[in-house]
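Partial view: only certain chains, each at its native spot in the assembly.
Labels for the chains are A and B, by order of writing; each one numbers its residues from 1.
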């Protein structure tokens, strides 16, 4: 494993980040063609947490948070640290002191494929964290990893500078080079959803709004009046 | 698999539903003889969620929410949709737009053995959902399932028209034909618990209220003064 810290990388435009933030994870994920989403075990440490920014990536060893200390120096205001670990681990590698340090430097949040502790104080500070576990388990500072190399975090490849979009629904990663295009697509999607929402609110059905009935019928969906009618004349239960 | 939508089924009486709602999942489950409870991985998407109503059942394919769109049309005011999936899946098959549609038609909530997204907006709307996961993972509309056929959801068989009782403690299913009897039993249980609660509040012990001491002694429970006394004269640690 390379034990390096990379100081420079390209970030997405502020406009793209602002638009992606407004869209939220579910819409951004759809706008990308339904990819880029971390595994659903990644949960915010408090309801209502939300953060969008450029990724500073960290690869750490299980039970060893040393590289997080190293990575904080590489964060610019608004950045979000994404911590991958070389093996499944739930230790509390991040807590209130590191959160204080990140917040004082303007960082926007943390995504960690391991545990987080001090969730009460972090909530009070308003420093959002997405983690696979909450755990007070302490860690050592013994083995090197790296910073800003590409990592796989919760099933997704993340490069430094990719845009992290995180909220109550999870975490989605937008490659830096695609951020503008995805932001545009997300914006269009939001507008389309807004029109659908009005029609649904008025009681219309998506079956009609999206003209699904003919295709459902073509594939063989039958409407019957009763369970008895449904099971009559055939062997299915 | 039968690809049908059943339009008619029998619902429980409003009285039974009202009583079951007031009793809550734990009491209803006890009143049924401790059956009918879905697996505990089914959790509300926000604390304080509660819903009781008649089941509209949906069988969907993993990662495919088409049949939810079909099922909404079959919901009457107060109904609760129960979505089973043909294989374990955590994709976000339900979100705010579908919730808007269900709410506009008066449906009371959703129980889904898969993932839910848009949990922030759904909480704000006050549309309660019980799911096995929160996930922004998008879904397709490609394969048929069925609506209002019997399903197995989170370990429990559910027929359309069965009563769904759901709150912070989970989800319990009351067969439609048993709803009145279970409601009566739950009511009695509530009254008995109310009496016990008063005695417990005053400091009495359930050991005495329920006369457990003789049976405990008969089975061999011994009281000793110290750990040393407990382990003396025998080999146990």
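The rule we apply is simple: contacts are C-beta pairs under 8 Å (C-beta built on N, C-alpha and C of every residue); 3 or more make two chains touch, one makes a residue touch a chain.
For clarity, every value in this text was computed on a predicted model and none was experimentally measured.
All together, the complex described by this structure holds 6 copies of its single chain type, of which 2 are visible.
Assume only the chains that are shown with their structure count from here on.
Copies subunit A and subunit B of the same sequence differ in orientation by 120 degrees, per CA superposition (steps of 5).
Rounded to whole angstrom, the centroid-to-centroid distance between subunit A and subunit B, based on C-alpha atoms, equals 29 Å. Those residues of subunit B that touch subunit A in the complex are listed here as 1-9, 46, 66, 69-70, 72-73, 90, 92, 95-98, 100-101, 104-105, 115, 117-120, 123, 133-138, 141, 144, 148-150, 159-160.
Those residues of subunit A lying in contact with subunit B across their complex are 25-26, 29-30, 34, 37, 40, 43, 47-48, 167-170, 172, 193, 196-197, 200-203, 205-207, 210, 212, 216, 219-227, 229-231, 234, 236-237.
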